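With one protein chain held back, the other chains of the complex are shown just where they sit.
We just call them A and B in the order they show up, numbering each chain from 1.
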Amino acid sequence: MFETVTTLLDWLGVVVFAVTGALVASRKEMDIVGFALLGTATGIGGGTLRDVLLDQPVFWIREPAYLVACVLVSGVVFFTAHIPHSRYKMLLWLDAIGMALFAVSGAERAALAGANGIVAVAMGVVTATFGGIIRDLLGGEIPVILRREIYVTAALLGAATYETSTALGASREFGTVAGFALALLIRAAALQRGWSLPRYRPRPGARDE
Amino acid sequence: MFETVTTLLDWLGVVVFAVTGALVASRKEMDIVGFALLGTATGIGGGTLRDVLLDQPVFWIREPAYLVACVLVSGVVFFTAHIPHSRYKMLLWLDAIGMALFAVSGAERAALAGANGIVAVAMGVVTATFGGIIRDLLGGEIPVILRREIYVTAALLGAATYETSTALGASREFGTVAGFALALLIRAAALQRGWSLPRYRPRPGARDE
Partner (left out) sequence: MFETVTTLLDWLGVVVFAVTGALVASRKEMDIVGFALLGTATGIGGGTLRDVLLDQPVFWIREPAYLVACVLVSGVVFFTAHIPHSRYKMLLWLDAIGMALFAVSGAERAALAGANGIVAVAMGVVTATFGGIIRDLLGGEIPVILRREIYVTAALLGAATYETSTALGASREFGTVAGFALALLIRAAALQRGWSLPRYRPRPGARDE
């Protein structure tokens, strides 16, 4: 049963991230193969790095339906990306949902592979952010971690919530829902209200050369 | 015997891609070690990602002669890159040949490793494009998938041709030749005649903010 829940999170995360990759392709006015490539790389990127680092079989090699889904979703976006009123807002919100899904599923998969709690949280962050990093590098957008609003923090806290609550004896179902909800809420607040952490400020007197 | 053919494709692809990496190094006026690094990374990049994803031993760790060949080839380019009349044209054509070679050999290696047909085609695309992506990222060129002419499509169709024809009972030799020829022809036509697929066009009325 639980394997099904994790698999569901993975499926949702892959599809949602594939849409964001295809939306970036639409912003760059790529052709349909560019959509498929960027959508697929974004959808499977985070989980692929997670599996390679954990030395597990890569999930889409075991189950190629993920690839098919990414390609189909990218094709749908190619023909419908003009419909939403603001593509960029849609991109940001779907990216937030995908990030929250992968933060939890990344931590879960690492825990299932026997990883230590700290490693599981790190895997949550890796899974949640790497697809977006690939998308932004290949699509020529400003990488997510250079942007002002809270992003990685949300993934970190979501994964840590899953990890801590299950370590304290909560059910995996509870940890999943709590971690996902927290990550999404923090990122939503960051998007809506411009939440950001205090940034490093250069002090007068120090040179930066 | 067949192992020999696949190995030959790999060797040709590695050498041809190493030349393109060294040619980019010459465009950036790097020193000879920069040539060796960019030539080697471009030559072995695609096959390395393929092997890591398939959880096979990385080909140049099993056979270090690939590394030696990349370094030698890059050194030769350092001293001869001024000879061709147009370096950039040479780069594009060698890149086309390397892409067609790797599209087929990537699909083959994946099939030999027991991968599903869809995964094999994806591996053809990964092997054919990743070396060029590394080259363009490290060398500061516009990434290949953002360019206008057909590229990834050619790799995709070459790998799919190999995969479909062997699945339908054709010999691997036939699949190899047919897949290579198709990928190269499509890319050549794209370069010669500016072939491109229709691109996504923003519709009036939708905002992109």
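Note that a contact is a pair of C-beta atoms (placed from the backbone, for glycine too) under 8 Å apart; a residue touches a chain by one contact, two chains touch by 3 or more.
In this text the structure is predicted, and so the values were computed from the model without any measurement.
K.L.:
Of A:V104, A:A122 or A:L182, which sits in contact with the chain we cannot see?
P.N.:
A:A122
K.L.:
Identify the residue among A:L9, A:A69 or A:L156 that touches the chain left out of the display.
P.N.:
Going through A:L9, A:A69 or A:L156 one by one, A:L156 is the residue touching the chain not shown.
K.L.:
Have a look at A:L12, A:L53 or A:L92 and name the one touching the chain we're not showing.
P.N.:
Looking across A:L12, A:L53 or A:L92, the contact with the absent chain belongs to A:L53.
K.L.:
I'm checking contacts with the chain that's been left out. Which of B:V58, B:L72, B:L94 or B:V144 qualifies?
P.N.:
Reading the full complex, the residue touching the unseen chain is B:V58.
K.L.:
For chain A, which residues touch the unseen chain?
P.N.:
52-55, 115-116, 118-119, 122, 125, 129, 133, 137, 143, 145-146, 150, 152-153, 156, 196-203, 205-209
K.L.:
So that we can see where the missing chain sits, which residues of chain B does it touch?
P.N.:
Touching the chain left out of view, chain B contributes residues 25-35, 37-38, 40, 48, 52, 55, 57-58, 60-61, 64, 67-68, 78, 81-89, 137-140.
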